[in-house]
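Beneath this line is the structure, given in structure tokens, with notes to follow.
The complex appears here without one of its protein chains, the remainder shown in place.
After this line comes chain A, so read on.
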Amino acid sequence: MSEEKKLSANEYLKIESNYLRGTLAEELADTSTGGITEGSGQMVKFHGCYVQDDRDLRANRRKHKLEKAYSFLMRVRLPGGVVSPKQWLHMDWISENFANNTLKLTTRQAFQLHGVIKSQLKRTVQEMDKVALDCIAACGDVNRNVMVNPNPHLSALHADTIKLATEISEHLLPQGGAYHEIFLDQEKVISSEEVVEPIYGKTYLPRKFKIAIVIPPSNDCDIHANDLSFIAIVEDEKIVGYNIAVGGGMGMTHGVENTYPRLADIIGFCTPEQVVDVAEKVLLVQRDNGNRCDRKQSRLKYTIDSRSTEWFVQTLNEYLGYEIAPVRPYEFTTNGDNFGWHQDETGNWHLNLFIEGGRVVDSPAFPVKTGLREIAKVLKGEFRLTANQNLAISNIPNDQKAEIEVILEKYNILKSHERSALRLYSIACVSLPTCGLALAEAERYLPVLVTELEEVVEECGLRHDAITIRMTGCPNGCGRPFLSEIAFVGRGPGRYNLYLGGGHAGQRLNKLYRQDILGVDAKEILKPLIEDYAKNRQDGERFGDFVIRAGYVEATVNGLDFHKNIKPEAIPS
């Protein structure tokens, strides 16, 4: 890090914000606009909100003498994605009264509300607070929502990992009172500066920071998309410790080759007791060494690549004051969800539902929002948001299963996952119309595209063969596109880069297959490959592996390799 380089603008914003206050309170009180200034836009992210506008409506707003149709995305922190029925009911009510009538289940097991207008932002936070939910640090240069596999088979393991996730989340939560003052009208607590943010300090992290806990063989949380992951090592149905994975991450920028998705390095092993400490120290190494001049180079993945993995491990050990242990063996088989009914060792039932695009909304054929509301009214268990934008109804006592099934049947939810495997393994980010970063459609278009591809898949007899397919409106990676077997990453209206060859268990990055294709051409482009796969795959061979063996794309070995070895035909001349 050269000291003479100018810090990025966000660093000054943080420094001058008085621990994330800035001018946010005043701007929220300004009724003349539904928006906020750019600086406050950065600040409000730390409090879990993004200011957005309805891009579908942009064209005519000025003519109507109206400003852009501003609203806020609110991301609700839910360590491990666990929600009580009471919380579900209240979030459902909030979504109907303050948001766009939908709940979005995110790829990081959080709730997202969309379309909350500025005048209702505080009120919405206050409503969440009534059921002990918040959006502190759901976005911003801090640790984000901590993910956990919603493991339906072993409740004991889930209980352990949820406890851990909550501990990590609480430990790494910003301590400053800004959120409570601004949104909950709490009195400002006067305290000396050192104790305001003992972990983060005034400038917080260089960039966002993501943590996940997985239980092999499921890699549903996609460890390679996280800055830090803990891979549970289970012996005799007990977690004996965790492998530590660092430096994963998705985001990149089109045309900027020193930005790239990167696989995490599995650097060692720690005991359950050490996890919170390790998490803190990994975060501190990044806090002290991450790039604060160029936000496109500031994630932990670049901190590691700009030095070396060895340097990182050595530095981490120094911060810890002890050495992390050698990596233990583990194996991932999938990063998808385990749909349908499962019974755990205590006899309780878990049902993993499919929620397309993570969007909980009623449609005439699939009144899932109403159905889940009815379930929440009686459920003795809990809800678990999965890492793949789906939902598990969990810990249903054996004697309540029948009652729940009746409701599921009534609202046509029971068979939510009786879809093609392709659809079940799909992920789309929100994208248009609200996301300011979106270059192309995603959540609104992927279902359409999957329907087209289903024709091909069905013809080839692959209805039950899972292929991970993900679509994002931009290359920042909310939908973890670079870890899927087929990925569409938006470039412009209706245009996408097509990537192939990701590992089915999220263990390998994919590779650019065609740059800048029209979404409407996707079916014709993919059809011959899928037919080839159906005819010529080896026993158990996954689509992501096949396209590499068949020579459609080269395998991507690591992040630095992502933009290399691209076939000439991938890029239009």
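We take it that a contact is a pair of C-beta atoms (placed from the backbone, for glycine too) under 8 Å apart; a residue touches a chain by one contact, two chains touch by 3 or more; residues count from 1.
Heads up, the rule we're going with is that contacts and distances are computed from a predicted model.
Think of the chain that is not pictured: of "Sarcosine oxidase subunit alpha", "Pimeloyl-CoA dehydrogenase small subunit", "assimilatory sulfite reductase (NADPH)" or "ABC transporter permease subunit", UniProt labels it "assimilatory sulfite reductase (NADPH)". Only one residue in the set A:8, A:40 or A:71 touches the chain that does not appear here, and it is A:71. Checked against the full complex, the candidates A:120, A:258 or A:558 give a single residue touching the omitted chain, namely A:120.
The missing chain, though absent from the display, is touched by one residue of A:33, A:186 or A:346; that residue is A:33. The missing chain lies against chain A, touching residues 31-34, 54, 57, 60-67, 69-71, 97-98, 117, 119-120, 123.
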